[in-house]
Structures are given as C-alpha cells and as structure tokens.
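Only one protein chain is missing from this complex, and each of the others stays in its spot.
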Amino acid sequence: MSGDQIGVFVCSWGSGKDAKLDMDGLRIFAGSIEGISLSKRVDRICSGSGQREMISAIKESGIDRFVAVACSGRTKTRLYRSIATSSGLHPLAFEVANVREQAAYVHDAPEAQRKAEILIKMAVEKIRLWTAPPFEEEMPVSGNVAVVGGGLMATSVARELIAQGMTVDLIVSGEASKDLPPYIFRNEGEKERSVLGMSEASRDQRLRSHHTNVLEVQGVPGDFGLIMDVDGEIVPARCGAIVLAPEPRMELSRLDGSPAPSAQDLSAQGLRRIVILPSGPSSGLGCSCMTPRGMLYALSLVNAIPGAEVYLLGREVRALGEMEGLQRSAQEKGVKFFRIDSEPLVEGPGPFTITWKDPLVGAMSLRADLVLFDAVLTPEVQAMSKVFDVPIDDKGELLCIDPRLRPGETVRKGVFAARYRVGNMLYEDMAIEAGSVAARVLEMLSLGTMEIGGAVAEVDQDKCSACLSCLRICPYSAPIIGQAGKAEVRMELCQGCGSCVALCPSRAIDIYCFSDSQLIAQSRAALGRGR
Amino acid sequence: MKRVAIIGSGAAGLSAALSLEQRGVPSIIIEREGQLGGLCGELGCKGVERCVRCDVCLARNMVAQARSLPAIEPLRKAELRSVSGQPGDFRLTIRETDQGGRRVIRAGAIICASGGEPFDAHLDKRLGYGELEDVITSLDLERQLSATGKITLPSNSLPPKKVAFILCVGSRDERFNAGYCSKACCKYSFKLAQALRSIDPGCSVTFFFMDWRLYDPRENVRAWSSGEGGVRLVRSRPAEVLLGEGSRPEVRFALEDDTGIESETVDMVVLSVGINASRGSAELARTLQIETDAHGFMRSSEGAPCSSTRPGVFLAGTCRGPKEIVECVKDGAVAASRAVEFLEGMR
Partner (left out) sequence: MMRIIGFCCERGPEEAVDLAGERGMRYQADVIFIKVPCAGRVDVVHLLRAFREGADAVLVIGCLEDNCHHVYGNLEARKKVERAKQILDEVGLGSSRLELFHVASNQPFRIPRLVAEMASRVEKLGPNPLAVKG
C-alpha cells in the first residue's frame, strides 16, 4: 500500500562537537518506525550534494513520499518541491520535522532529543495519511488584462501593462467622456501628464477601450470571462486578471460639487479673492487639511492672476515628504495659510463670508469672491463591489488591506485594486500605485502560466447536505453549488485556510495536506499514542 | 544578462527581489549586515492583541519568503566597492566584510535599495539625547518592542507611566539640511503610542507636533485621543528637554495660543526621528554613477520615479526619499518592473 513507502532523510546539520542532537540516533529511531522502508543520513540538505543524495536514494528505493528531518521548512519549501519533482514524486509528497528551531535550539540535550523523536513520529504519521492533491504547476493564463475605471489611475495602470507586454481592455463606465484620454486633472501641468504618458497609451494597438459597464464575471483567475453591455449587445471579453481603478472626485470643487475653474477662467471672470476650504468630516478624511493639491492650485492662481488673493484654510498642512517645500514656495508667492480650530461657516454666495476660529487670534472672518472645497470624495464602489464580488471595508473602499496581502491584491484572486487615498495623493503617488498594481498583475500573468491546487479543500458530495455554510464562510468565494445540487470547492480560488472544513456540519469537506485524519494522527503521535 | 543586482535587503530591496522572482528574473542581493531585513528588521510589532497596521510584519514576512526562493541569492556582509561594465552587462565588485575577500558579480541591471538612515538625535542638542537617560529615540523604543514586547525606562527598568513624543526630530528642520517631512513619523509615532497604551492603559501620552500627517488619511488620531483619555495633543515644537524634578525629563514648550511657556515633566521622552540620506549614499551614488538631490537622496529621472539618472540603474525605497513601509514595498515592485523592461529592451 502506498502509505507504507515512506523514506526519512536526516540532515547532517547539527553534527559536530557542539551538536545537541544525535542525528544518527534520529536516523535509527526513524528507521524503527513501522512502514519506514528507508532511513538515511544525508549531507546538508541546503547543499547540492545533500539534494543529489536524496534524489538518487528516492529513485533507487521506490518510496513515494519522504520526511526531511532538518531545520525549519519555511525557508525550504521550494527546495523540497524540486527534490520531489526531480525524483519523480508528486511535488508535495513530503513533510518536514523541524528538529532545529523546535527542538535543538529551544531545549537542553536529553529533552531536545526526545522532542526531535516525537517530531519525527508526527511527521511520519502525517505523511503516511497524505493523499496526492490536485495540483497543476503550469496552468496557462491569458495575457489580456481588464482595467475597469475611466480615470487617470486606470489609464496609468493600462499604460504600465501595455509597456510590459500585456494587452488591455479598458472598461470605462457610462458617464465618462468618450474621448481618450478619458480624464485629465485640468489644473496640472504638462510635466505631470508626461509622468503617466497617457497620450501614448491611447494610440497603442494593444489597448482596446469600451465605454460600458461590466454585467457579470465568469471563469476563473487566469481565465476570466467578462460580460459587457455595449450599445444593447452582450459582448464577452476574456482576460487573465482584472484591475479595479474606481475614480474618486479628486479635483477642487465648488460648493455645489461642480469642478473648480482653471486659473484662466477665473482671470477672465475677474475674480480675485479665492478661499479654499479643507474637506470636512463629511468627506471621510480623518483630519481637515491643506493639501499639496490645494497648494498647487493656489500657486497656479497667483501665477496667472495679477492681484489674486488666495487663502487656504485647514487644520493641518498635509505636505508629506518632499512636498514640504511647497508650503514655503506658496507663502513666498503670497498665498495665505490659516489654521482653523473648527468647521468654517460659509455664508453667501455673492460675495461669500467665511468665519472660523483661529487658535491664536480667536474669531476670524474673510470675504471672498469664490469658495472652493479641496475634497477627496470616496469613489462610488457599490456596483463594482457587487459585480466583481470584492467586499467593501469599514471605510467604504474595496477591501484589500490585509498587510500580508501584497499592496494591490484583493481577496478575490486575480482581481486587483488601485487606490488613491494614501500619501499626498499627487501624481507621483498615483504613478507608484499604478506601477505597483501593474507589477502584481504581471507577477501573475507574465510567465504565461500559474500554479493552482495543492492544499485545497474538497467536498464529499455524498455527505453534503447543501446547507450553504461553506459558501457563507469562505472569504474567497471558492465554494459553489454545482450541477448536482451539492457544494463544490473551486480549486482555482481556494486558498486552503480550512475554515469551511472546520465549519461543515455534515463533516463533508476535508482538505489535502491538513486532513482531519492527519491532524488527529499528529496529535496522537505527539501524545505518545500508537497508530 | 538576465539577472538583477539589488543593493540592500530592506523592505524595498526584498520587494523588488520577490517581484522579479515572480517574473522569472533571478536576483542577487548585496547586504551589508549579517542578516536580511534592513531597518525594518529592527522594528517591532505595535499591535498587542489587535493589529494596528504598522506593517512591520509585512517586511518581516518578506525575509522568510526571500530565503525560501532559490532564484534569490542573498550575499550577507557584503559591500559594493565598484561598478564597471555598462548597462545590460554590469560588473559589480563586492567586498566580503568578514574575510576581506573580493568577488565580481555580473548583472544586467541594478536596483539601488540602499535605504536611508534615522536622524542622529545627538545632533539636536537641546533635546537631551545622550545626556538624559530617559530620552530615547523612536528607534530605541522599536528595538525594545522587537526584542521583548515590553517598554521600560533605561534608568530603572520600570515601565513608564507618562510618555512624551516629540515629532519632527531631524525633519522639517533647516539646521540639519532636512527641510522636508519624513512621511513615516506621524504614522509610526501614533502606532507606538497605541502599543504603549495597549500594554498599559494607565500610561498617559503627550504628543508635541507641528502638523498631523498620518500617511493614510482615513486614520484619525484626534478621534483616538479624544476617546481614550490620558492622551494629550499639543501643537508646539518644544524648545528643549531638561533634567527636571526627580531626575525625570522635563519638556519646555510654548503654548499653542502663544500665551506663554509651559513645562511638562514625564517619565520618558521619545524623539520621533526622521529619515535622512544614509552617510554612505554619496559614495554609493558615485560608485553607481547616479546623481543625488539637494538632501543627499538618490535623484530620480524626470517623470520616472523609480529610475535613476543612469540607464540600467533603478531606485527603490528610502534611498530616494523618506517613505513609509508600504511605499517601499510598492517602490520595489515598480523598480522591478523597470528593470524587467530594461532587460527586455537589451535583448
């Protein structure tokens, strides 16, 4: 029976005069365990010769799985996988007994040896019950990427992807302009636009743009199918990954929400006194700030309009990093900064009166020709969240904030999100965000294949009672109700956390490499119980 | 040659190496110290039971990942001495600081992720660092957290009950050619205070700040401080820290509304130090034949933030300006993209 063709390899780390463990003793101990057909000392496994010894021993002996008795497996998983593959075994047919960090390093000599023996026994019992999981190391993936969003962030991501060999379907929802480039922040200069090279992107053959909404997403990561409505016709598009780049309102705006006028427009209208208020609590910002965006706009006004008086009000001057110098430049040009201690009161229009409390002076008031908000409003993501099945976090944005997910990834595999609301929210921040999200996509797709399967969950359909618990608990939406009316876990989406396994009331789900029987066998071995 | 040499194994360097690996490009990391991780390796987790998103574990986990990938070759205790060859085929001469041996490695592109340095608080003499025992820097505090998870006073090893944070030490300060904001300090100071108060809810905290610049604008230090009691926010840049009553540090500062000068005596003063260009960066820039800016950071090429002024040499992380950790991770990924593009272009 295949479960009894287990080999044990004992690394030669830890030998020598200050060794705490008797590695040879461990080899003998392992060899005495029932079902071990091979127990061998090898040269250090991290060295080429140790690996070669293992590979030839496996090939000669006919074992179909092995235990490595060595240091922590965390830094060696790839290594063991390649040893397994080179020996003709399933890439995951191994287990590691970490007798270094979990025994030799933390206990004294006789206890460390005893513990190492227990760890070996546990690893053997675990691998004995191992069954080969579904595993594809090189599933082909599409080199096309769908980028959803009509603004600067979306086109920046698109440009990055195209420059690095992908093709892009840029999907711009209904309201945005039909002319490419779809959106430019009107008050920024040419320099900023060149950072993102949008005009180049718009001429490239590898970019197709669609002015439509996505109705539905089908398929799996690496091979999604997007269903779009284009002028009444249902059009599908295939892509390997999806980037969501919802566009917030980032411009300065008038009180009524319409975009702030440019310096030229203001000059023509003869408006001289402009007050820029910070975004208040209603916009969701943690503090009300004078931002680099506001300062750049103020600078553009004083440069273009002779005699302009521009006032910035806010609690904090939010000029991070090298933007610090912007405040000084603006002040030198005559822009006035006022710290406020309370929400300013605006009366008007025609002309406006703004009153507020200054921490030094007390009550202050200003008359102005024009009042603007320097606001960053949360993008509208409800529809996107629903169609792409990405949850929304407690601040109303697409969920991708776990620090151990790399920046840009969401809980939906293959779906990435580009976000604005960090840093200075200026063009360099945007360029870096776009670049790093594009990099994530390229990491997934640029080699043309991806790995799926491994330690994934699987439903025993006979036992499943279709209670939907697994569908509800899975953070990755991996389970679905299949044709037979029973639950199935899509291995392309499963991340192997095992929550569904623990939750299933019918005990119909198990997980490869961490099965119920394996965990129990490990417990028993740890507690000195027989098989 | 399809390999990238990465200088530095901090958050940016590791991020670049991991990204390159996923793109099928091997890398070799040149790290001066004996272990990987850079400055992030010295920082501690500021959550106690609950994560506060200090992102230090993000950097830490990259070390473990990088070590597990054969395509990433880390050279520890290695220093870059010179670079010859040309873009597409660089020859880097490395000195092994332990044995003094030399080695030449070849790479098609170079990513400089050499990091920055925390401001040396000894230089700001009025704040008492190095004179008063219980005046420490944020980095000292991080090291304590990282080693033991506990915070104690250097003078008597007891936990502090009253802590003052002074922000913008060595930042926004022309005296030290640091007229910029170091971007990360408000964030990490806030998280350090959260850690302090999670460990001991009875510990009171005072922040002396100029502007609150939390990197993520969705975070709200005022909401946190008003809810907690025992947290005071004072908008003032303290004039000095002296030895006060009971040998405890005393912070002297002007009041916000300019009505006078006040003193606050605390158990511990934490100086939130900014990020400067590292001392070796001028020489490194010369070795790499790239330009630096007025503050000594590596200069980006116009319109391309992660490209240096020399083709084939890219920049990531605090070596090109102060950053917080997630920015460094993003920078690494972008620099990797630039390097891959460059190598493709060379074929």
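Labels for the chains are A and B, by order of writing; each one numbers its residues from 1.
Criterion: a residue touches a chain if its C-beta (ideal position, glycine included) is under 8 Å from a C-beta of that chain, and two chains touch if they have at least 3 such contacts.
Keep in mind it's a predicted model, so treat the numbers as computed, not measured.
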item: Which residue of B:Ser146, B:Thr265 or B:Thr287 touches the chain not shown here; value: B:Ser146
item: Options A:Glu101, A:Glu216 or A:Asp341, residue touching the unrepresented chain; value: A:Glu101
item: Contact partner of the left-out chain, one of A:Ile234, A:Ala268 or A:Ile520; value: A:Ile520
item: Touch with the omitted chain, as defined above, among A:Gly50, A:Pro91 or A:Gly498; value: A:Gly498
item: Chain A residues that touch the omitted chain in the full complex; value: 72, 74, 98, 100-103, 105-107, 111-112, 114-115, 118-119, 122, 402-405, 411, 455, 473, 475, 495-499, 501-503, 511, 514, 516, 519-520, 522-524, 526-529
item: Interface with the unshown chain - residue positions in chain B; value: 44-45, 47, 49-51, 53, 56-57, 60-61, 64, 146-149
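Note that in this section only the chains that are shown with their structure count from here on.
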item: Sites on chain B touched by chain A in the complex; value: 19, 22-24, 51, 53, 55, 57-58, 61, 64, 67-70, 172, 179-183, 211-223, 235, 256-258, 302-306, 321-323, 326-327, 329-331, 333-334, 336-337, 340-341, 344
item: In the complex with chain B, residue positions of chain A that touch it; value: 74-79, 82, 160, 163-165, 191, 194-195, 284-287, 289, 315-325, 359-360, 376, 395, 401, 403-404, 406-408, 421-423, 425, 428, 431-433, 435-436, 438-440, 442-444, 446-447
